[in-house]
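Of the protein chains in this complex, all but one are displayed in their positions.
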Amino acid sequence: MRHLGAEIAAIRPAEVTLRLPFRPELTQQMGYFHAGATTALADSAGGYAALTLFPQGDDVLTTEFKLNLLNPAQGDWLEAIGRVVKAGRTLTVCQLDVHAVHGSARTHVATGLQTLICVRGRAPVTPPGR
Amino acid sequence: MRHLGAEIAAIRPAEVTLRLPFRPELTQQMGYFHAGATTALADSAGGYAALTLFPQGDDVLTTEFKLNLLNPAQGDWLEAIGRVVKAGRTLTVCQLDVHAVHGSARTHVATGLQTLICVRGRAPVTPPGR
Amino acid sequence: MRHLGAEIAAIRPAEVTLRLPFRPELTQQMGYFHAGATTALADSAGGYAALTLFPQGDDVLTTEFKLNLLNPAQGDWLEAIGRVVKAGRTLTVCQLDVHAVHGSARTHVATGLQTLICVRGRAPVTPPGR
Partner (left out) sequence: MRHLGAEIAAIRPAEVTLRLPFRPELTQQMGYFHAGATTALADSAGGYAALTLFPQGDDVLTTEFKLNLLNPAQGDWLEAIGRVVKAGRTLTVCQLDVHAVHGSARTHVATGLQTLICVRGRAPVTPPGR
């Protein structure tokens, strides 16, 4: 997150929004945000969304995710929303959506699904929003 | 790729290997490579593998991918292999595998699948290995 | 669809709902609907949703999909909704959701994503809802 330059835009139980301002070093050959930046942001948004539902002290690991890249990721910033679809005892499933914001226009850049596993008592630092 | 600090380790038709040396800013909260770095590397390996089969001047865009994170991505470097499973006229499908190398030990960190679409006559620069 | 015993419950542009009544031969070893039945229903719902947006005479093929199975698929029937998230010239992306209905209770059984490719002028029969 720090390496990417991302920040938390909104946080509530089961849903977290992250924002990533445009930076030239995050782009691929055509001048769009690289799929890696889009993915890292989406993955983090889902991870934080899952964390909002976990007991304090637990941590989260992504076990798998899938992303469909819908439109070029071009704009002033990227916004990724992670929403918990199913919060199980062991596994949590999140829906991931990334939009590119350019002035007043919003483009749906990516949609995805992510499975996370709860790691009991391993959180090294206070999770965000607590 | 440049932002991550990755390099091409091997390239042949339909298969490309990329290498990413460990750097502290690529790690997540537990000291492993962040899933975003693993993913960016895997995605790029598949993209380059597809490019090796395309006519010069064509470019490639990832339309979707899925990654299973199998083991903690810890080690001296990450190695991502992209292999073309199906080269279609419009769509190319790649298998992605990432290993972490720590001394002489190799750990299977991630396996995935990726769909790419060929973009005719849009390559802005000479693709790698040509 | 006929083999499964599924029927169209609702159809409108970009969104189709299919229904599959419980039948013992569709269950797996624990008495739930088999993942294969859930998947076939979800896949068909997305395919029909894409077809609602295509010119008459075109057909659709699934190129890939991913499904997260969230809860046991138990109930009187399954209901699958396919919604078009992105309708591109070549590729269409659908969100897939399957619920199990048991009396007045609805359980979210599966959520998924699907990529479809348009096949020009190949539809052998009139698509549903036309």
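General remarks:
Per-chain residue numbering starts at 1, and chain names A, B and C are given in the order in which the chains are listed.
To be clear about the criterion, contacts are C-beta pairs under 8 Å (C-beta built on N, C-alpha and C of every residue); 3 or more make two chains touch, one makes a residue touch a chain.
On a predicted model such as this, the values are computed, not experimentally measured, just so you know.
From the set B:R19, B:H34 or B:K66, the residue in touch with the chain omitted from the display is B:K66, counting the whole complex. Within the complete assembly, residues 66, 68, 70-71, 85-86, 93, 95, 108, 111-113, 115 of chain B touch the chain that is not shown. Against the chain not shown here, chain C presents residues 2-4, 25-26, 29-30, 34-37, 39-41, 43-44, 59, 61-69, 122-125. Taking the complete complex into account, residues 63-64, 66, 90-91, 93, 113, 115, 117 of chain A touch the chain not shown.
Just so we're on the same page, only the chains that are shown with their structure count from here on.
The central chain of the assembly on a C-alpha centroid basis is A.
Where chain A touches chain C, the two copies mostly use the same residue numbers: shared numbers make up over half of all numbers in play.
Centre-to-centre separation of chain B and chain C, using mean CA positions: 32 Å. Work out the mean CA point of chain A and of chain B, and you get 20 Å between them. Centroids of chain A and chain C (each the mean of its C-alpha atoms) stand 27 Å apart.
Residue positions of chain A touching 2 or more other chains: 66, 68.
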